[in-house]
Each structure stands twice: as structure tokens, then as C-alpha cells.
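The complex appears here minus one protein chain, its other protein chains still in place.
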Amino acid sequence: MDQTPVLSLSQVSKAFGAVRAVREVSLDLHPGEVHALAGENGAGKSTIVKILSGVHRPDSGRILLDGEPVEFAGPADAQQAGVAVIYQEPTLFPDLSVMENIFMGRQPRSRFGIDRRAMRAAAAELFTRLGVRLDPDQPARGLSIADQQLVEIAKALSRQARVLIMDEPTAALSGNEVARLFGVATTLREQGCALLFISHRLEEMFELCTRVTTLRDGAYVATDLIADITPDDLVRRMVGRELDALFPKQETDAGEVALKVGRLTREGVFTDVSFEVRRGEIVALAGLVGAGRSEVARAIFGIDRWDAGSVEVAGRRLRPASPTAAMAAGLALVPEDRRQQGLVMDLSIERNIGLAGLAAVRRGPLVSRAAERKRAADWAVRLRLKYARLADPVNVLSGGNQQKVVLAKWLARGPSVLIVDEPTRGIDVGTKAEVHRLLSELAASGVAVLMISSELPEVLGMADRVLVMHEGRLVAELSRAEATEESVMAAATGRRAA
Amino acid sequence: MTATATAGETVRGRGGRRLVDRVARVRELGIVVALAVLFGVTGAVNPSFLSYASLRDILLNSAIIALLAVGQTLVVITRNVDLSVSSVVGLAAFGGALVLADNPGVPIPVVIAGCVLLGAVCGAVNGLLVGAAKVPALVATLGTLYAFRGIDYAWAGGRQVNAADMPEGFLALGTSAVLGVPLLALVALVVLLVVGWMLRNLRSGRELYAIGSNPEAAVLAGIRVRRRIVAAFVANGALAGLAGVMWAARFGTVDATVATGKELDVIAAVVVGGVAIFGGSGTVYGAALGALLLSSITSALAVLRVDALAQMAINGALLIAAIALDRVLALRVAAALRRAKERPPNRITPSDHSEAR
Amino acid sequence: MNTVRRWEGLIFVLLVGVCVWASLGVDGFANGSNVSFLLLDTTEIALMALTMTLVIVAAEIDLSVASTLGLSCAVLGWLWNAGLPIEMIMPICLLVGALCGAVNGLLVTRLGLPSLAVTIGTFALFRGLAYVILGDQAVADLPPAYTGLATASIGPVPVATVLVAALAVVAAVVLHATGVGRAVFALGSNEEAAYFAGVRVKRIKFWLFVASGVMASLASLVYTFRYASARADNGMGLELAVVAAVLLGGVSIFGGRGTLPGVLMAVLLLGVVRNALILADVANEVLNFVTGLLLVASVLAPNLGAVWRRRTTPSVEGKSAS
Partner (left out) sequence: GGTTRSDVAAQQSSAPATAASASANPNAPLKQGLKIAFLPKQVNNPYFTIADEGGITAAKEFGGEGKEVGPSDASASSQVSYINTLIQQQQDAIVIAANDPNAVVPALKQAMAAGIKVVSFDSDTAPDGRHVFVNQAGAEDLGRTQVQLLAEQIGHKGKIAVLSATPNATNQNTWIEFMKDELSKPEYKDMELVKVAYGNDDDQKSFTETQGLLRSYPDLAGIISPTTVGIAAAARYLSESPSKGKVKLTGLGTPNQLRKFVKDGTIEAFELWNPADLGYLASYAAAALASGQITGAEGEKFKAGKLGEYTVGANGEVLLGKPTVFDKDNIDDFDF
């Protein structure tokens, strides 16, 4: 590639206090390429994104636009220069409609101010391109994480930028949406746009990208043509060592029923959902984005009220709409939206981990800081958390490490029924294996696990049984043997009812 | 999200249903209902409450607070608040009155412009403190609430400007009417319509909502957050300045204590009007209706021969009832909408607890 | 964490600075009777600020405290006129305060109304009820045993201050060292996540409002006995003073941040500044001006530092040091 890159970084470094997030990294983005950025959680990928988008100013090194050095004083400057970004965490305005979220600051105008009709049409057109069913007039509040991510994608596309940066755009998406996104990305690439793509799913990188740059601990490792390397090579570059097999679910004998959901209904959301999870079992709940899986989980855990049906834990009916009662019965829920539901961003790592189990760290009426810290430290080690100090607020952690804190918070409680909603969203390959091993161990020790996941390989690799939801109903139950990519997708898209 | 919308289908063609939803979802509905109830009941007990003269008085009474509520809405939408408005009103009212009293020759429009400017300057101080120096708005404006009032006191030094000291032409502004509608109410109405239009149809207006809805995302979206926040405070200050002149013209007697404590009335109007106190949603129309509702309650109590000592308590109770009614209606509508469809268009909150703040 | 500590340090330095300046430069400041009066004069604000801190850390606000105080005073006066023994009236007053708090709490937690709106409403309602109960009367013939106690001191330390100190310790332990305190911080900073973690959000908030009401009525007892006068308009306008002190103490109005020692120092600082300036014959308008300035400046100073640093390394994520 000998043409000048549209945007490049040269020897860029960035530190946050003592944490050197990015160290002398160089990166070129050429028109007509999809460039992958790979690295473990906390390797510095999002920091690079934020440098390219003007959010952070590098401590040293330069940003070059069309070969000329530039300084971005803020995101507005980067946008001016034709850089569009999908950030790792959705950045929507919950009170505004989806279409306004997409076009904020660039709303189509007519003589009488903002032209809502034109804006609606433009948004609808974008959704068609992405194959999304969203009402442009709907407020962004209440969108599922996946839908939020799709709005973010639409927003970035609408900018018709020269450079499109996508920080884990697929983390919350399932196969269908990913395929559509890749279609759009390919078109853009062919039109001469430069794309930067970040994902923890290796197969996606190999499918979409032309080159890949790897980071490890903030430092540049290598840039390779995708065609030249294998997934194993890439993992070795990222992790610096060999990895174990990915999905080590051990066979266990299912025990008695731990969680029994009977004809659960929440009007307008999901209908007549019945299933059981036994001790020692991992049951996956699969389906397309928006099928209502997370909603079922929330209702079981008592976040939302249900209109009909029942939930039993170890044979005892659960009081509706009380997370406290659910927790007392031994239930735990790792929610899908870590920023809103999983973590208190301003609180420290240790306090977040301690929050769900204050009873365990109490000495008399007082909280024992030592016990709290020990509990946090133990789990930080087990989950290979990358952090500076346990007293740091969680919002300085990288996305994947935040997810680990959420996991730690719930695992530390030692639940008997564990519901995990997208447990490995944004988690790197190495840790993902770790999480899977953990889930598998928990199951082996008699915990009943209900796992919601949009990643088919994860579902197929981990689950003893697969339940499939489609438009708010349970449409299929597949045993481990029956569950294949085809059968699950068929049920999830409503092509086959069981 | 609607059930029938398949990929790519545009959402036209179901206009009827949409309209019903829209009306049901209008945030201001609750206040309109509350107003109707109030006028109905009071009018039934004492029909003179609905007479032209009485309605005129109510409009006049609410004009100043409505104007302030419109300005306050601009600020509240951005997830800020301006407690100092009452002090700005006092400052502008006294300043304007003093200039008129001491220099009878000064043209009235110049005085009005001067007061608006004075208000804008005060607003700019708040705006810079909040927008540029990142002082939380409540702290900053609680501070300037004291500070501006202090300036006012120092300036007045115990002096009072009386109706006799001010030109007739100026005082007439406070009482004259155009086609039967009081001038002050007209001013408030024009301001309301202009600001309402700007908030809905200008990019800058929408950006205020964006800032309040998610300040961090607003920065990432390339919005000039600081500039917008300062602008909102300046506009609010200017409106407070205007309200100050209106105050002087209306009441005729002006000293340094003018409008003390009115900030809570203004915020109550805004909140009753359905403007979210944590930013991002609400309209100036709601705020103005809120102001109208609050002054109507006061007027109604005065007319209903309610025992004077009980007025305050009833006023508070009605205020709470109005907010509660509004909230219950909103919840009902939301629940009905969820049930009415297979897929939810918009649940008010994930579960109702999280909107408690 | 860091900002909080820096903030408290700043308030502390200011407090010491003002004290030193006043002792050296203002006649009549540094003597026992003045110090004792100064402490006594902060009692009601300090009492209400204790619970207000918890309420604001939980991202709510209670603007009705001063009205609750007034209502409790009115009830006291009314029952005293009716001939009840004072020892029986006092618990009734505390109960009235608890009821007021419960009304706020129920409206906020059960109906999900914003507390700012609710307490602006009850601000009028409670004060109005006070007028309904006691009307325009002033009850003054209160038992000297109690009015005396309210102004008595042990050395230069007023008895009322001992009460404040004891309750401050309780409040500080609850907020900073118990599970409830942890939960309050969590729900103030992200209510949804706290709820997902099994924190009984509504219950805690409800009891915080109740506590705030009880504290306001406790303050009303001190107030009534201290001034030997129970009237419906007692303590009018104190709510803003309380909120100002809490904010000056470094509690974030958006919830989730703040410490009790900071707030107590802020209460003292405001008291000392007021006292010293009045003693120095500074005009009232300047006094107001200084109060306002102090409030703004205390937040501004650390922020300007931060802004300065951001100039060199911009980071949009750097949250304001609230």
C-alpha cells in the first residue's frame, strides 16, 4: 500500500496517571481497507480510538491527516476532519428520539427550521440498509444494548465519513445484525472509506479485515496482512503465550430442578415462557436481538413485574418484583448493560464487588474494609482483572475489565442459580476461556446456570441444553446433540417451531 | 418499536393511531386537566372567578412567573438550574426604577433594553461559572443568589422607588391591554412562542436537550457544550431582566427586596410543568402552564374565601396533588401503551423504580 | 475520592484561616461567651445538615426541613397551650417530624416523583399546617428548665453542641462505615445498578426522608427552647442555609459523593464567617455577598486548578469535581 494513509498515528503515547495506556504506537489507515485492532482487555485499543477521535490528546507522538500533522482539540475537530466513531459504550441521548440521536447537530433543515419529515425518512433509510426494525420516533431510553449499538452504527454511517472507527460494534449483536453490518462495511470500503475495526471475536476479524495491528499492554506488537496469519498466530501476538482450548464445558450429571419458570408472561414483552434449569446444568437462552431474553431474565430476578406465571427456586415460589427476595433465594443476575445496571461507575472496584454481598463483609453492624478488600482482591486475581488500585473508581477500567468486575460481584456471592446475560460481552479471548472455565466449574459444583448469549459458538460450546426465543416466545428446546448452528438459527428466526 | 414494522418499512400510513398515541403521550396533559378541574370547581362555587376581569388578573399574575419559568426551562433542560433569578429580577427591577426615577428624560425602551442587558450580564456570570469553571449549577447560583441580592441591597441602601417617581408612560405598561389582553401577558406569550419554536426547530435548541440528556455524549457528538450552556444562562438572565422591568411597571413600588424567594415559585412552576429536573426533557409550554396553574391556585384560594391561615397549606397540598396527578396519568398512559402493543414503543423506564430521581 | 479529600482540606484550611484572622483582627471574637454563642447558633443548621447530607448523597433533596421545623414548633406550642406536660409533647413533636418525613418519602418512593418537586410542595404544606395549628399566636411561657438547658453550656461548649456532636458521630458512622452507608452512596450514584445489586432503594430512601423529618423536629425543639418562643414561622428560610452548608461541605448535588466531616466543617465555617463579619460591623449586604462568594469560590478554586490542568491534557471524561 503505497498511497498516503488518510489518518495515521505516529509514535503516540498516552498515560493516565501511573497507567501507561498506550506506548509509542503507530498505525496507518488507508482508504479502501478495513484495519483490525487486536489486543487483550486493557491493551489500549479504546484509548487509541479516543485519541483518533479527539477525545484524548496524546502525551507524545503525532496524528497525521492525509500525511499532514493535525491536532484535534476535541471530538468536534475530528468530526470536521471526516472521522466518524462508534464508541465501545453507547453514547445516546435517552430523552431524544432515535432519529435525533442519529442526526444531532446535523439535522436536515428546511426554511422553517428542522425538517422532521426528511430526518425521519433519512433514518428509516439507514435502518433499511442495516436491516433493523426501529421506529425513528422512538425515544432512545429503553432500547436494549443491541438496539443502542445499532443506533450508534446508523449514526456513524450517516456521517458519510472518510474514516469510520468501530470499537467493538458487534459485542452486543447476534449473527444477523453482524452480517448486515459487514455488508455495509464492505460497501463502504469499496467506496474508498478507511475503516478501523475492533472486536474480541477472531472470526469476525478474519472475515472482514484486510490488515490487523496487535497491541499488548499498551505497546505496539505487529501489523500483519490478515491473509498472512492464522488465528493462533494472532492470539499469540495478543497474549504472548499459547491458549487452552476454548470451551471446556465438562460433562456433569444434572441434579434436581433449581430454577423452574412456569408460563411467565409480561404483557407486550414476552408470553408464556416455561422452562427448568437443574443443578449442574448450563442452559443457554438463544435468540435474535430483541427476542426478549434479557427481559425474561430481568423478570425472573425481580427487576420487572410479571403479569402472569410463576418462578420457583429450589421448589419455593419467588415473590415477584423483588431482587432482594431473589437474592435471598440464591439467585444472581449478571445484567447485560454493565454501565447502567452492573456497576456504580463512581464507586471503587472493591466497593462495587462488595455491593451485592455486604452481609458477607460485615463485622457486627459495621463494614469491615479489610474483608471487603480481601474479597475484591481474591476475585480480581481469579478473573485476571487488570487494574492499578482496588480503590480506583471502576470507570477508569477498560470495558472488558469492567465486565469482569460485574462477574466478580455476583460470583463472590456464591449463588445457587446464576443467570448471566451476555457474560463475555467485550471480554478478550484469553479471559473468555477463563470465564467459560469458571462457569463450567460452577456448574460442576452444583450451580444451575442460565446463560443468555448472542454468540453462537459460545452457546454451542457451553450449553447442556439450548432454549430458543423468538418474538417473546420460547420456540424451541434443543439438547446438546440437537443444537447446531443451523437448528438454533432456524428456530431463532422463526422458521421452525419445536 | 411496533409489531408490524418489518425491516425497512417506513412508518407512515398509521397516522391515526399515531395521533392518538401522541395526544396521550403529551406531557402537558396532566396540567391541562388540573387547570380545567381548578377552573371548573372554582367557577362553580364563585362564577365571578370566570369573569373577564378575573381572567385578566390571573393572566397578569402569571405573566411574570411564566416568563421566568420559560427562561428557567432553558437552563433546566441542560441539566442545570438557576436559583439566582429572583435576585436578578430584584436587581433589574430596582435598577430600572431608579434610572427612571432619577432621570425622567430617559426613553423607556432604553431602560427596558438596559435591564435586559443587566440581566444578561448576571446570566453570563452564572453561565461562565457553570459552563466554563464547571461549578455545579446549584452551588454557583445559590452563591449568586446571595451575591446579586447583596449588590442590590448595597445599591439601594434602603431606598424605595415609588409609583409617583416613575413616569406614567412606564407604569401604563404594567396595566394596559391590547384587544383586551394585558400587555404583560402578551409579552410573556410572545416570548413563550418564540422560545418554544426555537427549542423545537433549531439545531441549537435540540442541542440543549442533548446536553441535558447525556452531557458526556454531547461532548462526543461534537456539540459546543460550554457555549450552549452559557447561552442558556444568558438567555435566562435576559428574561429575568425583562421580568424585572415588568415587575417595576406592574407594582410601582420597588425596593431592594423585590421578588425575594420567588426562585422556588419559578422552579415549582417548571417542575409542575413536567420539565425533568435532571434535564433532557420538558417544554416551555409545560413550564408556562405550570406557572399559570400555580397562580390560578393562589387566585382561586383568595376568591374561594378560604381561611387565610389555611391558604398556604391548601396551596401546598394542591401543588403536590397536581404533580402526583400528572405522574399517575403518565404512568397509566405508558402502561396502556405497553399493553396495547405486542412490542413496547417506549417503556417509561426499565422498571418504574429508576425514574424516582 | 481524591477530589473529596482535597476539598475537605480546603475547607479545613479556610476554617482555620478565618478563625486565626478573626481572633487577631476582630474584637470580641475570641472570648468564651462569643465562641459559645457561635456554636449554639449553628445548632439547628448542623442538626438538619446531618441528615440532609445523607439525603443529598442519595441524590435526593429535602427542601421541606425548615417547614417541618415550623410545623413541629407549632404543634409544640399548641399542645403546651392545651396543657400537656412538655415531656409528653417532645416525643409527639418528633413523631410529627417523622410523619412529615414519611409523607415526603412516600411521595418520592411510591409515586416516583422527583424529591425537589415533592419537597417544594411540602415546603408550603407543612408551613401552612403550622399556621393552621397555631395561627398567629406566639407561645412563650415555656418551662425555664428546658429553655435554660437549651442555652446552657459546659465551659464554653453549649449543651446543644454536645447533642450535635453525638448525633454527628452516629450519622458519620452510618454513612461511612455501615452497609446502609455503602448502599446510600451506591444508589446516589447509580440507582439502577444499586437496585440490580439488591439494594432496597425505596426502603432506604424512605427512611432517609423520615430521618430528615425527625432531625428537623429535633432542631425545632432546640430552636423553640433556645428562643423561648414557639411560632408558626419559626425557622423560615433555613432550608437554603442547610443546603448551602451541605454543598459547601463538598457533597455533590448529583449524589454519590460527600463526607460528613466536610459538611460539619462547612457549617462551622459559615457560622464563624458570619459571626466574625457581624462583629467587624460589616454591612449586611456585604455579608450576603461574602456568603455567596464563599460558596462559589470554594468550588471554583479546585475546579480552576482542574481546568488549568485540562488545558495541558484535555480529557472529556474528566468529570467536574462535584
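Here the chain labels run A, B and C in written order, and each chain numbers its own residues starting at 1.
Going forward, contacts are C-beta pairs under 8 Å (C-beta built on N, C-alpha and C of every residue); 3 or more make two chains touch, one makes a residue touch a chain.
What you see is a predicted model; the values in this text were computed from it and never measured.
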| item | value |
| --- | --- |
| Chains on display which the left-out chain touches in the complete complex | B, C |
| Touching residue (missing chain; options C:Leu111, C:Ala177 or C:Leu279) | C:Leu279 |
| Omitted-chain contact residue, chosen from C:Phe12, C:Trp207 or C:Tyr227 | C:Tyr227 |
| In subunit B, positions touching the absent partner | 46, 48-49, 51, 53-54, 57, 61, 64, 149, 153, 156-160, 162-165, 175, 247, 250-253, 255-258, 262, 295, 298-299, 301-305, 308-309, 311 |
| Contact set of subunit C toward the excluded chain (per top definition) | 27-29, 31, 33-34, 37, 41, 80-81, 83-88, 131, 135-136, 138, 140-147, 151, 223, 226-229, 231-237, 274-275, 278-279, 281, 283-285, 288 |
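Here, only the chains that are shown with their structure count from here on.
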| item | value |
| --- | --- |
| Touch-based graph of the chains, sorted into line, ring, star, complete or other | complete |
| Centre-of-Cα separation between subunit C and subunit B, whole angstrom | 28 |
| Cα-centroid distance, subunit A relative to subunit B, in whole angstrom | 41 |
| Subunit A and subunit C: spacing of chain centres that average the CA atoms, whole Å | 43 |
| Of all residues in subunit B, the ones touching two or more other chains | 216, 219-220, 276, 350-351 |
| Residue list for subunit C, restricted to those that touch at least two other chains | 192, 195, 316-317 |
| Subunit C residues within the subunit A interface of the complex | 1, 173, 177-179, 181-183, 185-186, 189-190, 192-200, 256-257, 313-317 |
| Subunit B partner contacts - residues on subunit C that touch it in the complex | 59-60, 63, 107-109, 111-118, 120-129, 131-132, 135-136, 191-192, 195, 201-202, 205, 237, 240, 243-244, 247-248, 252-255, 283-289, 291-296, 299-300, 303-304, 306-307, 316-317, 320-322 |
| In the complex with subunit C, residue positions of subunit A that touch it | 55-57, 59, 73-75, 301, 303, 323-324, 326-327, 333, 335, 340-348, 351, 354-356, 358-359, 362, 365-367, 391, 393, 395, 409 |
